[in-house]
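For this view, one protein chain was removed and the others were kept in their places.
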Amino acid sequence: MTALLEVRGLKMHYGTVKGDVKAVDDVSFSLEAGESLGIAGESGCGKTSVALALMKLQPGNAKFLGGSITLDGMNVLALDDEKIRREVRWKRISMVPQAAMNALNPVFTVKDQIIEAILTHEDVSEKEAEKRTLELLKRVGIDPSRAGNYPHEFSGGMKQRAMIAMALACNPEIVIADEPTTALDVIVQAQVLKVIKTLQRDLGLSMILISHDLSVVAETCERTVIMYAGSIVENTSTVEMFRHPLHPYSVGLIGAFPKLTGERKRLESITGNPPNLLDPPPGCRFHPRCPHARDVCTRIVPPLLETHENHMVACHMVNRHPEYR
Amino acid sequence: MDRGRLARSVSEFGRMYLGNRMGQAGLALLFIFIGMAALAPYLTPYDPMYTMQLANFRAKPQWLDPALPPNLYLITDPGLPSVAALGEWSLELTGGSSASWTGSEGYPGIPLVEEGSGPGAIEVTGEPSAEGTAVVERIYQYAYKPPRRFSVHLAYKAQVTGEATWSIQVLLRQSDGNLLELWSSGPRRGSQGWTVPRPQIDTNDAILRLRLFNDILGDASRMFPRGGEYGLVVRVSTVSEGGTVKVYLDDVSARIWGESFGLLGTDNYGRDIFTQLMHGSRISIIIGIFSAVIAVVLGVLVGLTSGYLGGWVDELAMRINDILLTIPGLPFLIVLTAVLGPTIWSVIILIGFLGWMGIARLIRSQVLTLKTKAFVEASRASGGGTWHIIRVHLVPNVMTMAYTQLALTVPGAIVTEAALSFLGLGDPFLQTWGKMLHDVQYYGAVAEWWWAVPPGLCIALLSMSFVFIGYALDDIFNPKLRGR
Partner (left out) sequence: MSERLVRVEGLVKHFPVHMSLLDSLLRREVPMVKAVDGVSFTIKSGEIFGLVGESGCGKTTTGRAVIRLIEPTSGHVLFDGVDVDELPRGEVKAYRREMQIIFQDPFESLNPKMTIYELVAEPLEIHGIGAGDEERRALISEALNEVQLIPPEEFLFRYPHELSGGQRQRVAIARVLILKPRFVVADEPVSMLDVSIRTEVLNLMLDIREKLGLTILFITHDLAIARYMSDDIGVMYLGKLIECGGTHDVLDDPDHPYTQALMAAVPVPDAERRRGDLPIRGETPQPINVPPGCRFHPRCPYAFDRCKVEEPPLVEVEPGHAAACFLQDEFHAGRLKRGRLPEDQAET
């Protein structure tokens, strides 16, 4: 079975006056049909950049330096913009952008904005579009009677749900949700996550959920990818990730989260600070903060290898260190 | 330790400033004007206000038309300090006259009116019991377009013993041989101390014009209608009835008033326009900077206090602000200058006092946001009082804005001063750029672009230099506007 979406060696840098920001460096992962994948990592590690690259919505100063993005056998990077706009974006891959709730236009009703989105991408009658809009809103838990409201009459959670509905407007196969719950309170966050999970299951969507909060990913996704400083350091099933994290960064990150249940013990923290992507450390980008780093780590970039079944890690020491397995 | 830090941040600022295109342009322009202001006395020897009659009124720039006459002085050495000075004159004697140079006489001048050259004069002696004339003539090659103004000066004295009459005539021999009598003393008896013709021999004298050309509107162009050989003739006639007469001539000079002068010509009083332009930069810079400083200092003070204290202080300050803002500025200024008198300092103070409102609003809004900044609250939490917070946290943070505003307020002040002067409400004893424009307009010289354009251009360029500097500062202090 080949994957629905296959990203290989993706490399995208941002040109700035101070030099290149190496935001996405040799990123590879795949997404099966109907799978939910979570990308977790700290702020600024390149999560949004990966998502934008998948949609080819990268900012103007971005440079693709290599790699491929294959959607159902079709290389997205090779397509011209026109074709992507007509055939890929919204129809096959759609996105709930970061801080999406603020992206709603305050002068139009929520309903009109979704209808508008449908009409620009699909050749359907206005009636049809309206019908579909109301259906979508109902699906994300917004009462159709409120569809005619203006965005400011919606609460944060409702706006976020409306944005999810909009992303679903053209029946895409893949939905990317970038930090869908970041600005929301826990209870509302739980409601939105529930909507996302239900939709994913009911519609058989393939989904990429991006969050800096590991627990959000753990709650929602079957598979988890952890990014650090522009690269993927570990990729495995969510259960495995939390039960047996292998990469020292994943171990540190998971260990650094206080738990809500169980025994209260002192948390071990990761020392140091995340690197500046203008000038990341050579070799493994985590080596200055890594407790297991050896000489080789400072020189050679560890490749992302399937060291255990269905478990990919980018670390030189993963099989050598007795602490692991 | 701290000094190193300061030096570093100053040099950092310098580097950023010089890396900014607008900053470079603004600073370069400003330096030109500052150079102009500083070097004005060295660049031109004249006074912009009081050195008049440098050439004919409204002479054109010298480079505009080389065929226009510059200031021409027909006599090289009018003071006759030595016998050699007589060399430029040709002498013709008839009858019982003799003429020679004497060192024992000389025009001493007239106190408070003009200076004389002192010893050295021409002495014409009429023999007893004879008639005679002495004619001195200065031949001159004229090679320009006709001038508008011609004037002759001479001083004379007569010493008579016994019975004798004498007369002096000043004539112009034109290129076609025609003789024009410019002035005559008429036959006189008796002695006469050193004196000069009254009124002066000058084509500006309407009576002279009327007499010479039969036309009150005629001018010196009828005297020098074309190029050729002209002569200035002074004829001294003596008739002795037994006595002797000695006539002395000194300081004989003749001037064809320049129709072209300097780099930018002259104004209606024959003052040098270039000089006015140079000196105008001083006044504009001074007025611009001083009134902007007043406006900014006021604006910062009002903005800081009303922003930080809030409440009724704020309310009051902002209402006053509103009132001043809604009063139309220029008419208000006009009335105030009329009341306070139009000296440069009152103009500066007025512009300053009427220019702080916008700045105060800006600073106030900045303070309002600063006030809610967590670091201000943090300072309050560690016990900092009002003055501590204003001094340590607010002032340094609004200073960058104040500098920017300073640069951006200067142009407004310059233009306002120019407008006041243009309307004739500026300091009457200062020739500012605005005043120059006023003169252009007043004397209907709009077509004389070399007069009309430079002051306007200078106002625009100097203002622009400050605007550029302001934008550059803004760019540096508010990095969010800076491109990635």
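As written, the chain order gives the labels A and B, with residue 1 at the start of each chain.
Throughout what follows, contacts are C-beta pairs under 8 Å (C-beta built on N, C-alpha and C of every residue); 3 or more make two chains touch, one makes a residue touch a chain.
Bear in mind that the values here come from a model prediction, so they are computed numbers and not experimental data.
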item	value
Interface partners of the hidden chain - shown chains only, full complex considered	A, B
Contact partner of the left-out chain, one of A:8, A:85, A:212 or A:308	A:212
Sole contact to the chain not displayed, among A:125, A:145 or A:269	A:269
Given A:57, A:99, A:239 or A:296, the one touching the chain that is not displayed	A:239
Residue among B:324, B:392 or B:423 touching the omitted chain	B:392
Absent-chain interface as seen on chain B, which is shown	1, 5, 315, 373-375, 377-385, 388, 392-393, 396-397
Contacts of chain A with the absent chain, listed as residue ranges	42-44, 155-157, 185-191, 193-194, 212-216, 218-219, 238-239, 241-243, 249, 252-254, 256-261, 264, 266-271, 273-274
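Simple rule for what comes next: only the chains that are shown with their structure count from here on.
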item	value
Centre-of-Cα separation between chain B and chain A, whole angstrom	74
